[in-house]
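If you scroll down you'll find the structure; I have some questions about it.
Other chains dropped; remaining ones untouched in position.
Each chain carries a letter (A and B) given by its place in the written order, and its residues are counted from 1.
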Amino acid sequence: MQFSAAQIALLIQGKIDGNPDAVVESFGKIEEARSGQLTFLANPKYEDYLYTTEASVVIINAAQELRQIVKSTLIRVPDAYSAFATLLAKYQEIQNQQMVGIQQPSFISDKATLGMHVFVGAFSYISDHVTIGKNVKIYPHVFLGQGVIIGDNTILYPGVRIYHGCKVGENVTIHAGTVIGGDGFGFAPQADGTFKKVPQIGNVVIEDNVEIGSNATIDRATIGSTIIHRGAKLDNLIQIAHNAEIGENTVIAAQTGVSGSTKIGKNVMMGGQAGIVGHITIADGTRINAQSGVTKSVKSPNSAISGSPAFDYTSTLRSQAIFRNLPELEKRIADLEHALRQLLAEKESIS
Amino acid sequence: MQFSAAQIALLIQGKIDGNPDAVVESFGKIEEARSGQLTFLANPKYEDYLYTTEASVVIINAAQELRQIVKSTLIRVPDAYSAFATLLAKYQEIQNQQMVGIQQPSFISDKATLGMHVFVGAFSYISDHVTIGKNVKIYPHVFLGQGVIIGDNTILYPGVRIYHGCKVGENVTIHAGTVIGGDGFGFAPQADGTFKKVPQIGNVVIEDNVEIGSNATIDRATIGSTIIHRGAKLDNLIQIAHNAEIGENTVIAAQTGVSGSTKIGKNVMMGGQAGIVGHITIADGTRINAQSGVTKSVKSPNSAISGSPAFDYTSTLRSQAIFRNLPELEKRIADLEHALRQLLAEKESIS
């Protein structure tokens, strides 16, 4: 796809400074961009590159002053980074809209229902009674089990697997290799030391506008639903156990795990590699530091916690600072003991 | 599939109280169940729902007394939850038995051997000299490398990959995306700073009745076998390194990692996100807390450990409690130092 500076200026409502017919067909960083590429300058510390870049078109802040001559065509907007991001989003939207049709070989049950403008990549597998909304993009190697429902405009990247009965909302993005609806980890101990599987007959419900990274796992509920509420963003390699619930607009960084039946509130931020035990509740707006181990419910909203086991963030920082000096702390105690022993010895010798 | 209350009562040896012809075709939680659904009441705190539920059939404890009229047909059994679970397990068994045959397109070597009543989903790949037992269910997108052996009644969910030469026992369940038999992580440092791969020519042996979650990784041995002993249950995203051994009926929660050549005993319970260093031994019945970092062998059976580095569970709890109060502890030391300085100063001024 090719765009002229004039077309781009129109899309982002910018003002052209240079040749409106300059044409770009890809994107680059300002320090690496070549002729035929579009870039942007937002951070003043990169200004020098503006005078040396080969980029054909550069989006810059309206307020940017020029110290030298610029070869590239400039497009001035109030916020260059935000305009660039908007442009990219539109570009990807256009690219997605161009993906339409059913590639062969694929396996689509004649009992499945597909909406308009759907794309199904080769080697994808769509079981009986699956319902797929309009504009849905299903990359190759996707598996959708019986009765799965996929909302409009959702994108499933290669190798996503969704077990039977799970529901995915609209405008959801799930990255490659993620597994939705595998059995929850439930086994009842038997008298002879073996374990008997507890059937997992619930499902997973993913609401609208959720994004989930690559190779994550979200288990189906024992009974009822494991729920990812609207707008939540989950990074790669995350584990969400059976019957857990992730609140609206909550953001979870990579490799974090949420145990069974735990309910995470809205607008929670969780760092990477954190772990949350089962059957607790995390209040709205809680910030959980990376690698935390959360063992108790967090009841007051908007608090910050850290550590394993996790407690108040600021107190944890203080304890961690002293932890680093424990050898010195021990020495101070030994010194005190020594001084006291001397005092007592002197007293003894006097009396 | 549809079942009448009479059929269900027969399966779980229960006593009907109501219409034996009431028909159900799916399951639900008592607080959400609709007409045509089966549910159960085990926990007395949900009793109120018994009088309002729309469920057509409810399994309840024989001892349950009724305070009001119930619309649903009741089936009374000694233990409602256990009866419900049994029923679900039978239901899933029936469903599995109905999956039979080879879907197309699939890739099955003519040098592979398949047992009776096997299901192979579309896009699955079965290499030369693979042997598959009877009643095995292979979902779509499964890869079985050369010479892989799969025992009777085993279920491989979509996208399971088993590298060449690995052996999987009977009644094993492996969830989507799990990789069995990838190369162990072995590289010999060279004089120039690069690393030379140590060939990994062993395999993985998974014994009977093992269950493994989604997107887990179990590496093949350098030489010999990485072994998951019978009845072990492994959750999602678990890493088992080359030549490790996991004992009978050991249970490992999500995102835990076991390093190379470590031997975990029988009936061990490991929490999530724990890590075990290589070349150590963990005694039977050890309980390892979530997020523990185990750096030494555990020699006495049935002990509990916690922390990173891990030591005795109770002692760890005590240390962690004091850790939280380290700032106060430091203040007590400062107070002592102050008091002592004063004492010494007074002594000085007296003498």
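Methods note: contacts are C-beta pairs under 8 Å (C-beta built on N, C-alpha and C of every residue); 3 or more make two chains touch, one makes a residue touch a chain.
If you're wondering where the values come from, they're calculated on a predicted model, not measured in any experiment.
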Completion exercise
For this file the homomeric complex, of which 2 subunits appear, totals 3
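We take it that only the chains that are shown with their structure count from here on.
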Practice task
Would you kindly give the rotation angle relating subunit A to subunit B, two copies of one sequence, based on a CA superposition and rounded to a multiple of 5 degrees?
Solution key: 120
Problem - subunit A-subunit B separation of Cα centroids, rounded to whole Å - result: 25
Practice task
Please name which positions on subunit B make contact with subunit A in the complex.
Solution key: 27-29, 32, 85, 88-89, 91-92, 103, 105, 121-123, 139-141, 157-159, 173, 175-177, 209, 211, 213-215, 231, 233, 235-237, 248-249, 251, 253-255, 266-267, 272-273, 290-291, 308, 320, 323-327, 329-330, 333, 336-337, 340, 343-344
Problem - Contact footprint of subunit B on subunit A as seen in their complex - result: 105, 107, 123, 125, 141, 143, 159, 161, 163, 177, 179, 182-183, 185, 187-188, 193-195, 197-199, 201, 215-217, 219, 223-224, 237, 239, 241, 255, 257, 259, 273, 275, 277, 293, 308-309, 311, 315, 318-319, 322-323, 329, 332-333, 336, 339-340, 343
